[in-house]
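Only a single protein chain was left out; the remaining protein chains are all shown in position.
Here the chain labels run A and B in written order, and each chain numbers its own residues starting at 1.
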Amino acid sequence: MTASNTLLKSIQIQVNGTHQHRLVEPRTSLVDFIRDELGLTGTHVGCEHGVCGACTVLLNDEPVRSCCMFAVQADEMRVTTVEGLAPERGVMTKIQDAFCEKHALQCGYCTPGMLIACHALVADNPHPTEEQVRDAISSNICRCTGYQQIVDAVMYATQAEGK
Amino acid sequence: MKAAPFDYVRAENLAHALDKLSESGGDAKLIAGGQSLVPMMAMRLARPALLIDINRLDELKDIEIQATHVKVGAGVRQRDLEFHPQVHSHLPLVGKSMQWVGHEQTRNRGSVGGSLVHADPSAELALAALVLEAGFTLESKSDGRRHLKADEFFLGPMFTAVSDTEALTQTDWPVWQGSYLGTSFEETAIRKGDFAMASAACQIQIHEDGRIRRISFGIGGVDGTPLVFPELAKSLEGQVLSPERALHVAHEAAQSSQPGSDMHATAAYRKHLAEVLLSRALQSAYAEACANTHSSNIT
Partner (left out) sequence: MSKSPFRFIGKHRRAVEHKRFVLGQGHFAADIQIQGMLHIALVASPYASAKIKSIDVSQALAMPGVHTVLTGEELRQNTEAMLPGVDAPQVTRYPMAFDVTRYAGEWVAAVVADTRALAEDAAELVMVDYEQLPAVVDPQEALLPNATLVHPAHGSNVIFHRHFVWGPVDQDFAQCDHQLSYRVSWARNATVPIETFAVACQWNDSTGILDVWASIQMPKFPDQMAKALRLTGNAVRVHFDVDVGGSYGVKRGLKHSVLVGYLAKKLGRPVRLVEDRLENMRGGDMQGPDRIFDVTLGFQNNGEIKSMRMKAVDDIGAYSGRSPLQLGKPVGAIVGPYKINSVSYDAMAVMTHKTPQEAVRGFGQAPTNYAIETGIDKVARFLKLDRIALRRLNMIGKDDFPYLIPSGTSYDSGDYDTVMTKALNAASYEELLKERDALRAAGQLAGIGISTCLEPSGGNASFEPLFNPKNETTTWMDSCLVRVDLSGSVTALMGTSTSGQAHETMVSTVVGEVLHREPDSIRVLHADSLNALPSNSPVGSRMAIMLGGAAAGATKKIKNKLLQIAAHNLGVALEQLDYEGGHVQVKNEPEKKLSWDALVEIAHRKFHKLPQGMEPGLQEKFVWEVPSGGMLPTADGRVQMYPCHSFESHVVLVSIDPGTCKVTVRKYVCGHDCGVMISPDVVHGMTYGGIAHGLGAALMEKFAFSPEGQLLAGTFMDYLLPSSAEVPAITIVDHCTPSPLTEFGQKGSGEAGYLGSPAAIASAVNDALSTQGAKIDHLPMTPQAIWTALNDAKSPA
């Protein structure tokens, strides 16, 4: 079957609060749709087979690997990418700020997926233990940080106010 | 790693999905969570001409708790099974196995049916299904419904009895009645969340005096499908499970397996691992059953 035989499908996805109505090839993955069609290049591709977690986004508020689904499957759903985490321009979330404070990133490539996983954890569990943090990020691979400062950042963000 | 081109339809209901399956002559695949299927399509190892999306079919998402059975729709998300409180009370072995299934993020999307149909020899739900003798309901447009037992469902590595035009719609998990139950699920992988090099599962029920009333156990990842040992299990009824007996049973069970070798583990190591894990699973389940005996004596 060649590309010309494949019918485009109409999808409606809410991405970072904005309603998007597009036509896509069924085989376009959600991550490629986000990056190429919507130009939101904050979400990254690392392996395209569901292991590294660099492509993690929130789908209806749950962290999923966007390389492991096709955009058509996300029709009528809500997607949040790293660009949609901050409440407004010029303001960062506590976790984003903590990542900066605790040096929880180096090359920045796994960071968007890592942030999504951390935000999902804290939304569900506002005061996680270190073990729970490690558990929550265990399917996001980082080759730069050795994870220590990422764990430190989440603990810093979730401990008593003003620490 | 972009998938080969395909057409896509979202099923409006089960009948629609079966209809589409039937008309596609074996060239279509059902997709629910896609956590196994999509990576295979990205690698072009799977190339269906049509994907039929059944992920939103509510009729496949029921978890029905009864005293003797728990019916789990094939479209139930792994995550929902994992967090269902009555699944833990009625099917403790399934409850224990869920933490080993992939990662939290894949359980958010992956379905129970998807994992079972994928039939990886090291899949946790497959092992649990065989140990608990779960029933499988398959349905197709032309042949209607049929029911299979777990050992009729799993035929080989990545290979089940589901035909090209059939869908797995429901699984039926027997609940062991009575008290003094113990369960255990053991697994070893190099990293958390990886496919197990070997796994072992056991569910056991004892009499008040510690003799085994009923027991079922199995090992995974060491043959074309997970293996269960009904005869060996039967031979244990009425006996106390001493550590020596557990070791002996585990050894016999593991020796009967025919594991493959790959870069991570040779067949010999896998057999050894299966023996170790099964021995631990047996003893751990037994210890839990004994502890439950004590606690129910207290109350």
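Observations, loosely collected:
The rule is short, and it goes like this: contacts are C-beta pairs under 8 Å (C-beta built on N, C-alpha and C of every residue); 3 or more make two chains touch, one makes a residue touch a chain.
As the structure is a computational prediction, the values presented were derived from the model and not from experiment.
Across B:Glu208, B:Glu237 or B:Asp262, the single residue that touches the chain missing here is B:Asp262.
Taking the whole complex into account, chain B touches the unshown chain at residues 1-5, 43-44, 188, 190-195, 197, 262-266, 269, 272-273, 276-277, 280.
Although one chain is not drawn, its touching partners on chain A can still be listed: residues 2-4, 25, 27-28, 35, 39-49, 51-52, 54, 81-83, 86, 92, 96, 99-103, 105-112, 115, 130, 133-135, 137-151.
Note that only the chains that are shown with their structure count from here on.
Once the centre of each chain is set as its mean CA position, chain A and chain B turn out to be 30 Å apart. Interface residues of chain A facing chain B in the complex, by the touch rule stated above, are 1-3, 5-7, 9, 25-27, 29, 32, 48-50, 53, 56, 59, 62-65, 67-70, 72-73, 75, 117, 135-136, 138-139. Against chain A, in their complex, chain B makes its touches with residues 1-8, 10, 31, 34-35, 38-39, 41-43, 49, 51, 53, 55, 79, 103-106, 108-109, 192-193.
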